[in-house]
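As you look at this complex, bear in mind that one protein chain is not there, while each of the others sits in place.
Naming follows writing order (A and B), and every chain is counted from residue 1.
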Amino acid sequence: MTGSPRPVAADPVSVSPARRFPVGTLAYAALVAVAVFLAATTPFSGYVLNILMQAATYAIAVIGLTVVLGLCGQINLAQAAFFGIGAYAVGLGTVDLGISFWLCLPIGLVLALILGAVLGASTLRLGGHYLAMVTISFQQILTLIMINWIPVTHGPDGVPNIKRPGLFTDGQSYLALCVFVLAAVAYAVWRMPKTRLGRAMRAVRDNELAAGVTGIDIYRTKVMAFAIGALLAGLGGGLFAGSFTYISPDQFSFAESVVFLTMALLGGVGSPVGAVIGTGLLILIPEWLRFLKEIPGLYLAIYGLAVILIVVFMPEGIWGFLGDQVKRLRPRRAAAPRAQDLTLTQAAASAAPVLEVEGLSKHFGGLKAVDEVSFTVTRGGIHALIGPNGSGKTTTLNVLSGLYTPTGGRVRLNGQDITRFPPHQRAAAGLGRTFQNIRLFRSMSALENVVIGAERPGNAIVAHDRASLEARARAALAFVGLEARADEPISSFSYGHQRLVEIARALAGNPVLLLLDEPAAGLNSTEKNALTVLLRRMAAKGLTILIIDHDMTLVSDVASHITVLNFGRRIADGVTATVLREPAVIEAYLGQESTEGSNVGLKTDLATA
Amino acid sequence: MRTTRRVFLKSAATVAAAGVVAPSIIRPASAQGGTMRIGMVLPVTGPGADAGRFALNGAKIALEAVNKAGGVLGKPMEIVTEDDQTTNPGAVLAFSKLASQPDLVAFLGSIRSTQNHAMAPDILKTGKPVAFGGTDPVLTQLGNPWLFRFRPNDSFSARVIAEYGVSTLAKKKWAIIHSTDAFGTSGAKALTDALGKAGATVALDQGYTNQSQDFTPVVLAIRQSGADVIGSYFTFENDLGIFARQLRQLGVQAPWVGSASIVNVTALKLAGPSLYNTYGVADYAEESSDAARNFGKAYRAVMKLAPDNQSSWTFDAVTVLAKAINAAGKTDPKAIREALLAIRGHEGAEGTYNFDQNGDGLHGYNVVRNDKGNIVFDKRIDFYKG
Partner (left out) sequence: MDLILQLLFTGIGIGAVYALVALGFVLIFRATNVVNFAQGEFSMVAAFLMVVFAVDLQWPYWLSFLLAIGGMAALGALFNLGVYYPLRHRTYLPVIISTIGASIFLANTTLALYGPQPQVLPPVFETQGFLIGPVYLDTQYLLIIAVTAVLVAFQYWFFEHTLLGKKLQATSQDKEMAALLGIPVAGMIMLTFVYSAVLGGIAGILVAPVLFVSIQMGATIALKAFAATIIGGFGDVTGAIIGGLALGIIETFGAAYISVPYKDAFAFIVLVAFLAFRPQGIFGERIAEKA
């Protein structure tokens, strides 16, 4: 409900290697088999059975929130509505239409999936608390329809006598079915962060802008996450209808959506384990406290207090908290195989320019931040875009990478017109970039960050399987000198090293053109020298780089070609040494004397040039 | 932070452990008492908490009387309660929790129809008699042999509202106002049918959702429809109170015959003068019979409060269950069921109980009038034909 939803849990899933013999998976399968067997055979009382069935079916819906909120960072306050769609599909299907349970369930899933996708597609561009609002609205409207559209939904009477599927008419076997489905869903979602889609979701959650420029279709990823979340809610709902064999609208109200959300967050939204813990706990706490029933309200008051205390002492949720303890105990992993040398392929033979910018403009209201700027970046080597503060450099870069839509003009990359492309399509066309204020995916390790870069759509140099992607990522990290720390979480890196990781992420994608936004900002002089060396090495590999920076030493050291902007207009363009002597350029920088120190750098440059 | 966190976790673990252990400590202690136990599902929290309190009071008064008269099969009777939180899943869990205790011989269900619907599958599975107060006629037509209704169902209330309005008040143009919940919609449907049969017209059939904050549009619609009498099915007293006040404020003076909630204690307290001179179709009316008067006296003595239908049905249910178990001579559910079905002419606070094969015990209603806040018995209309 704020402008930018953020992840809550540092992902506890992120460090399990899978290439070795899948001991974990087998152990899990054995555990599930035992659980299913126990569910089917232990003679539970009706009360325990009801609690377990409620917990199992709710947990499936809460795992849906793990996907949409935990992995993708999008809030959904209509989970109970999707739960209800699944439940009503099964209820109305088996009772009124006499269709088999096995047919009704998938119908409910498809309905939930479609409605989730439509709702997501129409609102996910808004994000934040607007998304919360729209989902609440959807929830309320659906509840009113369930109540008032009596000929179809039976209205507030609800739907009694719902049929269970043939083999599972008995409560115990049905519970076993629910437990099995829950286990399967939990497994799938547990694996999800390691899949391409899961990585994309986490990237979107951690940093939307960075996700876009590394080639992830943000909008599509969000809609997918939202639809999967809705689908799981529908699945849980369908099973819920079968377990209680009676449903009514008040079971799928906004209050229940809030309960689902509380379950997810209390247990730990980052993992399906948290979802299961949270669901179990929130169902069990009030049941445990029933012995306090003599004073009306007391036990629910204690329950409310328990919710506050858990959140205050374990803000990452219970599993987030436990996961941290487990992580601390886990031994460090053995060193990974030695990284290969990083290859950067360039169609060097072609003489055509890499980037052509023609008459590019970006106006904000009356302000012409970029005004009819044209320049060309030729293949190979480093091209610098400079100018004093407020000259329009960063705006130009943001227009080039697709974060702003230009007011006018044209941009061609490798001859392809990309003027109207969104960021991820530009990335697919071969554009890579870094940000002045570093934008990394902060819940991930350095390696995972760079793997996302390597995964850039259109990156033909690497096969998109896990081993190749990781090898490529390691090579990129090795190139910037951070190979040894590949598996460390990004938060443990210094500012300067984070900048290098960001560059490695862009390099791993083998870009046609790399945009560097003030890479020297915030670096100390040693780091700056290292950066200079790195930039030269990158250029030596044949990569084309467009760099923006204030630091004249750096620019004059590495750039072969310079374009100078001032007040949104191009005031000079040409070979470095020549441009830096042009009176207009000197004036532009000297005019800034009182506000900026960079003119000193300029003078020294001129003196040495 | 670290130490406080540890302390918190430790105490949380202790509380959790205590929660698991505690019920199992309590249970054997009470089970060994050699009592005849019945379970009761009632709202202690949520919007129905108020009604739940009244229901428990009625049951307790009956319990005392039963035990004073020697108990059931020579043992004192005991009531075990569980909170249904005024929700359907809550009711299901509460009932199944009670049902998992094998020594409970019978149960009191809910006064809310949807909750009884929700519990019905578990009731069928449990296979023990459940006395309930929900008035949706469908409940006793589900083919569930364990459901016994201790209030007249809405097909009767609708017929009484229609008959009283059309015959006694001589009004033919009706406005029906009802909640859109299960109780309200089924009541309104039955009333529409009954009015059709009585030759009256329905000028307005207006539903509203529970917990509305404002009824101005509804009242204006009544004014515009030109109806000369109002029939109503309200679920919650605060809705009824707001509607009553706005009805009078906006100058609608048509007579109003409402379902039972119009004369219950909370409604009278909330709406005050706005309800003067309205008519209620009440399953419980203090002046309707000696049994009702006696219950009223006992209730006032204990609670210092006027009794209403929320306590009278549980009073009757506990009394009748005790009677049936004594008649059956054993606690076998089938025997209790047979004994319940065999009950004829039992004079309860709500009226005379004659169970039919569906499990409906009552077949008529009382019409009462609100005379400056006092509920005055007018007449009883009963449809039971031996």
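Basically, a contact is a pair of C-beta atoms (placed from the backbone, for glycine too) under 8 Å apart; a residue touches a chain by one contact, two chains touch by 3 or more.
As the structure is a prediction and not an experimental result, all values here were calculated from the model.
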Interface partners of the hidden chain - shown chains only, full complex considered: A, B
Any idea which of A:Leu265, A:Val354, A:Leu431 or A:Ile548 touches the chain not displayed? A:Leu265
In the whole complex, not just what's shown, which of B:Asn57, B:Ser157 or B:Thr266 touches the removed chain? B:Thr266
So one chain is hidden, and I want to know which residue out of A:Ala27, A:Leu97, A:Leu144 or A:Ala352 touches that hidden chain in the complete assembly. A:Leu144
Of A:Gly24, A:Pro315, A:Gly415 or A:Gly574, the residue in touch with the unshown chain: A:Pro315
When the complex is taken as a whole, what residues of chain B touch the one chain not shown? 45, 47, 49-50, 52-53, 180, 206-209, 211-214, 216-218, 220-221, 224, 237-238, 241-242, 245, 249-251, 266, 269-270, 272
Touching residues of chain A against the unshown chain: what are they? 1-8, 69, 75, 122-123, 126-130, 132-134, 136-138, 140-141, 144, 147-148, 208-209, 254, 258, 261-262, 265-266, 269, 295-301, 303-308, 311-312, 315-316, 394, 398, 403-404, 435
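Just so it is clear, only the chains that are shown with their structure count from here on.
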What's the distance between the Cα centroids of chain A and chain B, rounded to whole Å? 52
Touch list for chain B against partner chain A, complex: 4-5, 8-9, 12, 16, 19-20, 22-23, 26, 44-45, 49, 52-53, 81-83, 85, 87-89, 92-93, 96-100, 113-114, 117-118, 120-122, 125-126, 136, 138, 142, 180-182, 184-186, 207, 209
For the complex, give me every residue of chain A touching chain B. 45-51, 54, 144, 147-148, 150, 155-158, 160-161, 171, 244-246, 248, 250-251, 285-291, 293, 296-297, 299-300, 306, 309-310, 313-314
